[in-house]
Structures are given as C-alpha cells and as structure tokens.
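Only a single protein chain was left out; the remaining protein chains are all shown in position.
Each chain carries a letter (A and B) given by its place in the written order, and its residues are counted from 1.
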Amino acid sequence: MSDPSHAIAAPIDDEETAIPLDEDAVGRISEGAPAWLSERRRHAWSMFENTAFPTTRSEEWRYTDVSRVVNLADLRLVTRASLPQNGHRPPMLAAAMDEDHAAAGHTVLIDGTVTHVDLDPALAEQGVILTSLRSAVHEHGDLLEELLATEGLPPEEGKFEALNAALWTDGVLLYVPRDVKLELPVRATRWLSHAGSAVCTRTLVVAEPGSQVSYVEEVLSEDFERRTLVSSATEVIARDGAQVQCVSIQRLGRDAFYQSAQRTLAHRGSTLDTLNVNLGASVSRLDLNAQLLGPGAHSDMLGLYFGDDHQHFDHNTSQDHIAPDTGSDLLFKGALDDHSRAAFRGIIRVHPEAQRTDAYQTNRNLLLSDEARADSLPNLEIEADDVKCSHGASVGQLDSETLFYLLSRGMSRQQAERLVVLGFLRDVMTRLPLGGVVEKVTRAIERKLQHV
Amino acid sequence: MPENELVEGFGLDEYQYGFVDEEAHVFRTRPGLDEDIVRQISKHKDEPEWMLEFRLKALKIYESKPMPNWGGNLSDLEATLDEIYFYVKPQDQMERSWDDVPDNIKNTFEKLGIPEAEQKLLAGVGAQYESEMVYHSLKEEWSSKGVIFDSIEDGLKNHPELFREHFATVVPTADNKFAALNSAVWSGGSFVYIPKGVELETPLQAYFRVNQERMGQFERTLIILDEGAHAHYIEGCTAPVYSTDSFHSGVIEIILKQDSRFRYTTIQNWSNNMYNLVTQRAVVEQNATMEWLDGNLGSKLTMKYPSCYLVGEGAHGEIMSIAYASDGQHQDTGGKVVHVAPNTTSSIISKSISKGSGRSSYRGLCKVYEGATNARSNVECDALLINETSRTDTYPYIEIEEKSASVGHEATVSKVGDAQLFYLMSRGLSQEEAMALIVRGFIEPIAKELPLEYAVELNRLIELEMEGSVG
Partner (left out) sequence: MSDTPILTITGLRAKVADEDIDILTGLDLTLQPGEIHAIMGPNGSGKSTLAKVLAGHPDYEVTAGEIVFQGTSIHDLEPDERARAGVFLAFQYPAEVPGVSIANFLRAALQARLEKDEEVDLFDFQDLLLERMELLDMDPSFAERPVNDGFSGGEKKRNEILQMAVLRPALALMDETDSGLDIDALQIVAHGVNTLRAENPEMTILLITHYQRLLNYIKPDVVHVMVNGRIVRSGGPEVALELEEQGYADWKTQEVVPA
C-alpha cells in the first residue's frame, strides 16, 4: 500500500480560490459538472436562500444561537487544497495519518479536496469503490445521481444541509458490493488549514446486501485565528443484511464551527452503528438521524464528548423506527470542564407500523467545573403499542468516594480526575469493538486531558 | 328535562358527571371578549381601581401574545374563544350556609356528593358554579385560629393588603398567554391564608362545576402558608357533556414561607369537550415542602405543568401525576422544578395511560441555576399503552448550570403484556378485569397518596374505562 504522506498537494494562491458564498459560487463550482448535478446544486442553493437562518426559538436550535456562532457573509469558499510550499505535513496531521496504516484503504482530504486515495487492490478487484466524489461524478454518475443528497440528506432537511448540498467541493464515495466483507476499516483523514473559510464536504457509504464495512474518519486542524466553518454531510446506506460501522472523530482547533449532519438508512436485517467523538472546535453541532427501514434492522448510536475552555457542543439526534421488529440503542456520554457547555436533544420516534420496536436512549454528563453547563432533552414519541422503549438522562459530578479512593492510593487530584473521566467515557468505547478505534479514541481523549 | 338524556344521546354514559341542570344565572356577559367585557366583570365585582387597571393591562398582553405552537392542538381554540361566555354569574351572593344555596345549584353539588364530603373529614369546603364561588365554609375550629378560607373576591375585599402583597407575584401576567387571559377575566377561586405555625389536620376542598354550555371558567386561587404552617387543599372539577367546546383556564399561586408544608391535590375530570389550560405554581422558601398531586382524567385537551420554584435553602418540591388519555383526549401534562437555592431537592413521578386514540404527553423541566449547590432532582416517567392506536410522548427538559447538582431522568414505555394478561386470566379474571387490575397496579404508587374517596373513584373510573378496551 502506498504511503499517503506523498499525496500532499502543492500550495496555491488564496485569493484565486477563495470566493464568497453566493449564487456565483454555485455556478463556479458547477463548471464542468453533469447537468443533473448543476441542477441539484442550483436547487439546493434556492432551498438555502428560502430557509430561514435557525434561531433559538425553534426547538431544534434551542440551545445554540447559531447567528452568534457564524456569519456566513464573512466566510470564503475554498475550492482547492493548500499546504506549505515544501509539502511537509504539519506534525498534527502527520501523527494522525501515521496511526492509520492498518486499513483496507485511505483517503486524505485537505481543505475540502481529496488529495489521496488508496485501496487494497484485492478489494478493488472485487468491485469495492473508494474514490473522491469529484471523480465519482464522472466515473459513477448513475450511483451519485440516485443517492447523493436524495434519500439521505436532501437540501430540504435544513439551512446547513442545503448549504452543503449546494457548495460541497469534494468528498468520499465508498461502495461495497454484495456479500463483500472488509476485514480492515477504510480510513479518512480530513485536514483544514484556512482560517475564515467555509469547507463543505460529503461522504456517501453504500453497503450492498450481505456486505460488511467500517469507515473511520478523523477531522482535524490547528487552532484558527478566525471563525471557520467545517461542514460535513454523511449518508450511509446499509442494504439488507449488511453490517456497517461509521466512526467520526473530530479534533478541530479553536474557532472552528463544526457542523455535521449524518443520516443512516438501515434496511432489513442490517446492522448500522455509529460512533461520534467530539473533542475539538469552539462550537460543534451534530445532527444525527438513524432510520430503521426494514424488519430486523438495528442501529447502535454512540457519542462521546469532552469539553474545556468555552467549548460548546450541541447534539441533536433522532431514531426513526419505521418498520416493525427494529432496534436502536443510543448512548451519549460527555464530561465538561471550565466554561464548556453541552446540549443533547434526542428523540425516539416509533411510527405506527413499527410494532415490537426496541429503542433506548441515554445521555449522561459529568460536570467537572462550577461554570460548566449541561442541558439534556431526551424525547419519546410513540405511536405503536407493542414496544420496549426507555430513555434516561443524568447530570452529576465526580463521585467523591471514588476520587478519595484514588487519592488515598497516592494519585494527584488531576490524575485521579483524568482516570475517572476516562473510565466514565470508556464504557462507550467498549460498545464498539473495532480494531484500532478504541486505541485511537483513547489516545485522542488522553491527549486532550493532558491540556486540562 | 331528564338529566341523563343529553348524555346518553352522545353515547358517553360512562361519564357519570355529564348531567346538565337547567340554565340559571342572574347575569352573563355576551359571548366573546373585549375591553368592555373586562370592565363589566370588574364592575360586577365592585373592585378597587387598581384591579381594573391590572385586568385591562393583562388583556393587552393576552392579545399581543401568540397562541402556543407546542403542546396540544389549539387550532380550533381561537374560534371557540369567540363563542364562549367569559363571565356567568349564577346568583347574587355567596352563601355560607348550605341551606341558602339555590336549590338547582344545591342539587348539582348534592349529586356530586359535596355536602356529604364536607361532613366527613374536611376543614372547609368551597364550591364554584360557573364564574362565582356559590358557597364557602370553614370550620369554626380553624377560623378561630386565624385561618382564612374564602372566595378570591372576598379575599380582595376583606384582606386587601395581604392580597395585594402576593397577588400575581408567583405567576406574573406576562408568564404565558393563558395566564394573561386569566389575569384579565379571572372570577372565582379561593383565597387561603394559614397563619404561622397552624397545622390543618384535615383538607380544605374546593369544587369546580361548569354547567352552562360554551362556558369559560377562569378561577384564580391565591394560597399563602405562613412560617411553619401545614395544610392540604383538594380541588375537583366536572362539567356536562356538550357538543360544543368549553374552556377552563385557572391560575393557582402558592407561597410557602419558611418551614411550611403544603399539598395541592387536583382531580380533574372535566367532560371531554373541555379545553383545560392551567398555570399552577408554588414559590417554596427555606426548608418548606410543596407537593403537587395531579390527576388528569377528563377534558379534551389539558396543558398543565404544576411548578415548584425552590428559592430557599433546603426547599423541597414534589410532583406526582397521573394522566389518563382516552379516545379523543390529549393529556399534555408534567411538571417543572426550578432549583435556585442550595441544598434544594425535588422529585417528579409521572404515570400516564393512553387508551384507544388517546395521547398522553409528559412535558417537564428540571432547571438548576448556578449557585444551587448540591441540588438533587429525580424524574421518573412511565407510560402504559393499551391499544395499537394509543400514543405517548415524553419531553423532559433538563438544564443544569451547577456542577454539584445531581439530576436523573428515567422513562419507560410499556404495553399491557400478553404474558401478564394470560397469567391473570388463568386465575379466572376476565380480560377486562385483568386489564383494569394491571392499570391499577401501574398507578398504585401515586393513587395510594390520594384521599380514600378519590382513590376509590379513580379505581371505579378505570374499571369503566377498561370495558370495551379489548377485543
């Protein structure tokens, strides 16, 4: 397998590629694109313009005043990758990529453009596709026309979904044919370097019946000097009996606004699990929707977050049980230090046909400082009667007995706190037994705890 | 007119309180609401100028606020509000002797068992018919100790300073659209004052009855417990079944001074053409304990979230609620606990049952402000679904700004299990009996807190409701 570090793009001039977010941008980004795509982008832009900017008056944005988080007029769209002239990778990016060798394939996205793709040739032989969306538009046009921003995240979903659907610059397509099973995960590294930019990318994962795949992406950057928007739209489809795991680890620097929309579509007998780890960015907003579309489908939805300084996390999740005999289990756990703040708003919707649904939802928060704040709103809407549903939420502080026990063994308070926080969060990781991911996430959290 | 004719005509014979009395009133405003009507109400009550000002200001606030876009379906309410009578005066004066209450009204309350109840274990009884309290009495034993249990109008007349000091301090006019509406047109309700250290051993009870078709009832209750006082207040509500909708929107304000203890029990069994939108709130001072026991069985739509503002150190708030949503009913109920002071504790236990096309929603808030150190709160919601068409929702808002707070929320949804049913039937119970037994067991933790006659009534109601629920 080739070394992804050779794949860094040459630097380019900022002024040339940075353009305001407007209708012209849609035109420029559509140059050379097939008609269906240009049309789809134009439609998305009109949806964007016709959708009001979210306010805290709407239930979905109750806990994040996004008008104070980002002013889209200040941002510039970046359409090409840029890195220092000598092609050296920043140490943070290098470290992240060098952890990633055990994989079925890699993709690297720099500032919203795919700069590298590799895939185990044996898998390519079996029909697995791992490619940039830009190339896929030409090479797999039919597939994208059918599935990109259609049944997953159409622009009708909301303001930011529409923005992303209009202005995405690139992204990843991962396609796994029927009955093909990938032993190792496919990994993606997304690096951002432009302060004041708006970078929109998309991910489309399609797992055909009986296939098996896991996708692990890491989004990272140094601190920014200005507010920077990192927008992603992830659509994951598990056809009948497929087994899919998607992991996303966010380690963006300060002043980033990370806006991520994800939708998973689980068909009959499939398993479609997600893990979202939110550690970085000043403000992050995750909209995660799991749809259970066929009998026997199951989704585990796991989330981890750890906040310090003035970080703000907003998690908006939904579990839609549409077919009978489906299951979902959500567990989001977070620890909050300093002035950080987390909101969780989750809903389980059991549709009238979805008898024998098993659905669970739990949000647990650990407050480590007097100034931290946690809001939790776990909702249920149930329209079938033969269901097993429960949800729970809790907010608490470090257990003083546990802390004392550790102190009495000679640990410093800081060590003891770290250990307890790790223990609190690890319980989520053990639910996702995926090679290398637990270690990676643990490392990411430990790195962050070093700064506390 | 035979008293059950109308009821049977609607096939709603299980609603025992659906009988209608002949219309009897000495005055009523024309349907709908405007400034002139507010002035008429105020004039009929011979109020001080400041209250008229208060009402008129409230009317403006009411008109300026949009209809809530959450909770239940209020889309038909606007039209209903144009049609209803906001003020109906049933008699010229309030009586203190049961014998003096006009016969037709007396008969109503006798059918409802009120005088009997008074002779039983009550410290005092109040009865409201349409817009006015028609009867109020308090046992000599308590009045001699300085307890005040009066209609709200007499509270304003006879205790103007105490009244004005506390009125609208717990629920400000602008709190919500319906609190503003009540502030503009309030009529009837109780004024209660329990002096320092007085412990009422038996409950005070108020009974609310709407008889007039297309009636709006807007009682306003103000309850003050002085330091160390203890009391229990029970309210019950019924109305006849009409094809048109009626409207009930009360405001209940309760102030608990240091070390006092109070329980407010509601058994709401309005007929299912009633919109029931009520604001109930208590401010709980140091080491005082407030308990809401809320039973919502009737109405078309109820939106009601009894609240405890725990403002004094060591204050405790408890909300226990049972909601029962049958065909066509939506019970949007729950509770709010707001922790402002250190070492405050609260608990909410909610049990809801949805049957047929009924929908029950739990909506609650647990808020802990920074500085409310060591606040503890626990919320438990359990929902039971009877039929495939039943629906249940849970919307618990949890907002925590204090690190040392400990807050938990748990909710479960279940249906009556086939294994449970078969087990009970294998012991000889019919399916309906088995269903009723399971439902009774489900609400038992809260029902056991009810006064006995209400607990018996609740059980009877559930058995009636379960008839025809299966098959």
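Convention: a residue touches a chain if its C-beta (ideal position, glycine included) is under 8 Å from a C-beta of that chain, and two chains touch if they have at least 3 such contacts.
Note that this is a predicted model, so its numbers are computed, not measured.
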Chain not shown, its touching partners among those shown:
B
From the list B:26, B:67, B:425 or B:452, which touches the chain that is not on show?
B:425
Considering the whole complex, which of B:171, B:438 or B:466 touches the chain not shown?
B:438
Hidden partner interface residues of chain B, rising order
417-420, 422-431, 433-434, 437-438, 440-445
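Everything that follows uses one rule, which is that only the chains that are shown with their structure count from here on.
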What whole-number Å value describes the gap between the mean CA coordinates of chain A and chain B?
46
For the complex, which residues does chain B have touching chain A?
70, 370, 383, 385-415
Provide the residue numbers of chain A that touch chain B in the complex, in ascending order.
59, 352, 355, 365, 367-397
